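Just one protein chain is left out here, and the rest sit where they should.
Each chain gets a letter, A, B and C, in the order it is written, and its residues are counted from 1.
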Amino acid sequence: MRIGPQAHRSSAISAANEQTILVRGRVLTSELMGHIGFTDHFWLLLTGAMPSPAQRRMLDATLVAIAEHGLVPSVQASRMTLAAAPEALQGAVAAGILGCGSVVLGSSEAAGRLLARIAQRVDEGAKIEEATSAAVQALLAEKQPIPGFGHPLHKGSDPRAQRLLEIAGEVGCAGRHIAIARLVEQLLPTLAGKPLALNVSGAIPAALLDAGYPLAALKGVPILARTAGLIAHLLEEQQRPIGFVLSHAGATAITYDGPCPAGFEPSHD
Amino acid sequence: MRIGPQAHRSSAISAANEQTILVRGRVLTSELMGHIGFTDHFWLLLTGAMPSPAQRRMLDATLVAIAEHGLVPSVQASRMTLAAAPEALQGAVAAGILGCGSVVLGSSEAAGRLLARIAQRVDEGAKIEEATSAAVQALLAEKQPIPGFGHPLHKGSDPRAQRLLEIAGEVGCAGRHIAIARLVEQLLPTLAGKPLALNVSGAIPAALLDAGYPLAALKGVPILARTAGLIAHLLEEQQRPIGFVLSHAGATAITYDGPCPAGFEPSHD
Amino acid sequence: MRIGPQAHRSSAISAANEQTILVRGRVLTSELMGHIGFTDHFWLLLTGAMPSPAQRRMLDATLVAIAEHGLVPSVQASRMTLAAAPEALQGAVAAGILGCGSVVLGSSEAAGRLLARIAQRVDEGAKIEEATSAAVQALLAEKQPIPGFGHPLHKGSDPRAQRLLEIAGEVGCAGRHIAIARLVEQLLPTLAGKPLALNVSGAIPAALLDAGYPLAALKGVPILARTAGLIAHLLEEQQRPIGFVLSHAGATAITYDGPCPAGFEPSHD
Partner (left out) sequence: MRIGPQAHRSSAISAANEQTILVRGRVLTSELMGHIGFTDHFWLLLTGAMPSPAQRRMLDATLVAIAEHGLVPSVQASRMTLAAAPEALQGAVAAGILGCGSVVLGSSEAAGRLLARIAQRVDEGAKIEEATSAAVQALLAEKQPIPGFGHPLHKGSDPRAQRLLEIAGEVGCAGRHIAIARLVEQLLPTLAGKPLALNVSGAIPAALLDAGYPLAALKGVPILARTAGLIAHLLEEQQRPIGFVLSHAGATAITYDGPCPAGFEPSHD
C-alpha cells in the first residue's frame, strides 16, 4: 500500500561497501574514528559538517547539563521496566526515552520554536521588544504555558540555565536567541504577574540556535543526553536494585476510591 | 505490593536542592558544564570517576564507530514510526532503540561476556590459548554463534574492528581482552572450519574492557551511539521523508501465501 | 521533586488483598472470570459499567475491523525489531504500537474529536448541516486533512467503514455522530472539490461515540486491536521470519545521494 507521495527515494547520511563505510561523505575509519569525539560526530551526523570548536563546546555543555537530574519520572519508569524485564536493557532505555515528552524534558523543542518565531519577526523588521512581548502575550491570552520558563524545584533561578548562557558568552556564540530568552524572562513579571525564571529547557535552545544547531533537531539533545543518564541508572539498577521499591512507594501513596463490596479491606502492603 | 527484597533504598548518581545539582558528587554547573565533554560525562555517570585521556579516546572511538551504518533495520523501524506518528520524536527514537537486540547491535554485550569469561579462566591459572580454544569449542558444540565475529556485509574484515584495535594500541590501552579477541579470530578457521572476522561488536568490548569500562554497561555503548544516528535519520525524515517508501518496498517484497477465496487478486500496489 | 499539583491521590480501577482482587468494584474471580468476555472486560475497565449487548457488539466489530491490514508500517517495524531482538517479544510489540500515531491508525481520535465538536455545536442549537459544513470548511481553510476520510488503498469506499455503519444500524445504536460522518462524506465533493470516502478511522469513532464509548479512550481501540494483529505477526515471524527481508527490500529502494569520495561504489546488496 502506497501511503503518501513516494517520489523522494534517497538518503544522504551513510553508505557502505564491503571495505568502506561512509558517514556524511567521510570515510568512517580513516577520517573520523580516533580523530573526533562523539559530540563532533553527533553534530556531523545531523548537519553534514564538522562543528567549530565553539559549536562543539556549546553542544557538549547542553548535553552535560541535561543528562541527569536524579529520580525524575522517566528514570523511575526505566528502572521499574528493567526490574520487571531484565532480559532487555534496550526496552528499559526505550521506556525512559518515551517520557521525554512535551511536559518534561521535551519542552526544549517548544521553547526553541517560540524563540525562532520571535527571531523571524525581528528578521522581518519588528523591534525585538515588541515581537517578544507580543509572542508572550499571545501565549498568556490562550492560557498556554511559556515553554522554557519556570521549574518545580529551581524556582528562583535554574543554575544550569545561567551557566549555559555564561558558557555561550565564553565561547563567543551568544546572539539573538539568547537576547530574546533574557527579554522574555525580564518581561514575565509584568506580563504574567509573577516571575518565572529561564530554565534549562529554555536555555538549551537559546544557546544552540545561536550556535547554528538545527531547530528541528532540538528535541534530540535532551533525548541523547538523557539516554546517557538512563544507562547509568540501569547499570546501578543491575547492581543495587530499587525498581520495585519505587513502585511499592508509588502504590502506597494512592488510595483506592472505587466501589467496594462490604467488608473488603485493601492490602496496605 | 512488595515485589522482591526492599532493604536497599539508595542511589549514588545524583542529588539536588534548589540551588545546586550534584552529579556523582560534583557540582554540575561549576565542576562539569563547560569543563568536560559529553563522553567524559557518560563515563563519569557510569563509573563515578572521570576517565583518563586514554579511556575517553577509546570510548569516543567506539561511539563514533557504531553510531551509524545506513538503513539498518532499527533505522527503518524508527523512520517508519516517525512517518506514522510525527507528533512524538521520542517514540520514533524508542522504536529504533528497541532493535538494539541480541542479534543486531546488542551482540557487543554477549561478546564482552565471552571475552570476560575467558579472561577469568586465565586469571584462575589457565593458559590463554587453552581457555580461548575451550570456550570457542563449547559454543560451537552447542551450535551457538560466536558473538563478535562475522558480518553480513564486511565478510573479509570489518574495517571498524581493525581500526578500533589500532586506536587501542595508539592510546596505550590494548591488553588481555584484545589479545583474546585476536586469538579467537586466529582459531576460528581451524575450529569452525571457516574464517569469521572480528566485527565491530567484538572489537568494542575487547577495547573497552581493556580500558576499564564496566562489563555490565557494554550494551549501553551501541544504544547511546545509535541514538545519535537515529536522531540524524529522524531529522532527515522530517525534511526528506522516506518512511512510507521503505514500508511500500518491504510489503512489495512479500507474497501472501494464505488461503484465498476464488477470484481474489491481492493489490500489488 | 513535586511536578504539578498533587492533591489528587486516588484511583478507582482496582484494589486487592491476599484473598480478593477487585476490578471496578467487582470480585474478579467470582463475578468476572468465566462470566464475561474480554471485550466486556475492556468496556468495564474503561467505564466502570458493563456494556449493553449493543455496546459490546459495536466494540467487538470495531476491534475486529482494525486489528489487521497486512504489512503496514507498524507491523514491519515490529517484525524487524523481533528479528533483531528475539529475546524481547514485548519490545517488538511496543515498537509496533509506537506507530499508532496521528497519521496512521491514530486518526480515529482526531476524527472523533471532529465529530464530537460538531455534535456539541448541534447541542448548542446549530443546525447539523451548518455546523458540519462550517467545521469542514475551517479545516480546509487551514489546509488540514479531514481526519477519518480518504484511504490510500480503498479509494472509492473503505469496506470496513460501510460495514461498521451497517452493524450500528443492526444493533440499534446509530445516532448523531454517524449522521454527521455521513454528512461530511456527502459535503466533501463540493467543499473539497473531490470525493473522499469515510474510512475505518472515521467510522470507528462515529459508531463508538453513538454507542456511548468515551471520547478520550478512542485511540485505545486501534491500539488494543492492533496489539492482537502484532502478536499474530510476531508468532509468524518466529516460525517463518521475514524481518530482514523487509529491511533488505527497504534499503534497496533508497539511493545514497550524499557526498562521496572518488571511486567509491556503494554495495547494492
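Here is the rule we go by: a residue touches a chain if its C-beta (ideal position, glycine included) is under 8 Å from a C-beta of that chain, and two chains touch if they have at least 3 such contacts.
Remember, predicted model here, so these are calculated numbers, not experimental data.
*Asks:* Determine which of the presented chains are touched by the chain that is not presented, and list them.
*Replies:* Per the contact definition above, the missing chain touches A, B, C.
*Asks:* Of the residues listed, B:36, B:59 or B:72, which one is in contact with the missing chain?
*Replies:* B:72
*Asks:* By the contact definition given up top, give the residues of chain C that touch the hidden chain.
*Replies:* Here the touching residues of chain C are 1-4, 6, 8-21, 23, 28-30, 32-34, 36-39, 41-42, 45-46, 57, 59-61, 63-65, 67-71, 83, 88-91, 93-95, 97-101, 106, 109, 153-156, 159-160, 162-164, 166-167, 170, 214, 216-217, 219-220, 223-225, 227-229, 231-236, 238-242, 244-245, 247-248, 251, 267, 269.
*Asks:* What does the interface between chain A and the hidden chain look like in terms of residue numbers?
*Replies:* 1, 16, 70-74, 76-78, 80-81, 83-88, 91-92, 94-95, 98-106, 153, 242-254, 256, 267, 269
*Asks:* Please identify, in ascending order, the residues of chain B that touch the omitted chain?
*Replies:* Residues 1-4, 9-18, 20, 22, 24-25, 27, 48, 70, 72-73, 85, 87-88, 90-91, 94, 103-104, 152-153, 253-261, 264-267 of chain B touch the chain absent from view.
Operating definition for what follows: only the chains that are shown with their structure count from here on.
*Asks:* Which whole number of Å gives the spacing of the CA centres of chain B and chain C?
*Replies:* Distance between chain centres: 34 Å.
*Asks:* From the mean C-alpha coordinate of chain A to that of chain B, what's the distance rounded to whole Å?
*Replies:* 23
*Asks:* Listing for chain A: what residues touch at least two other chains?
*Replies:* If we look for residues of chain A contacting two or more partner chains, we find 1-4, 9-18, 20, 70, 88, 90-91, 94, 153, 267.
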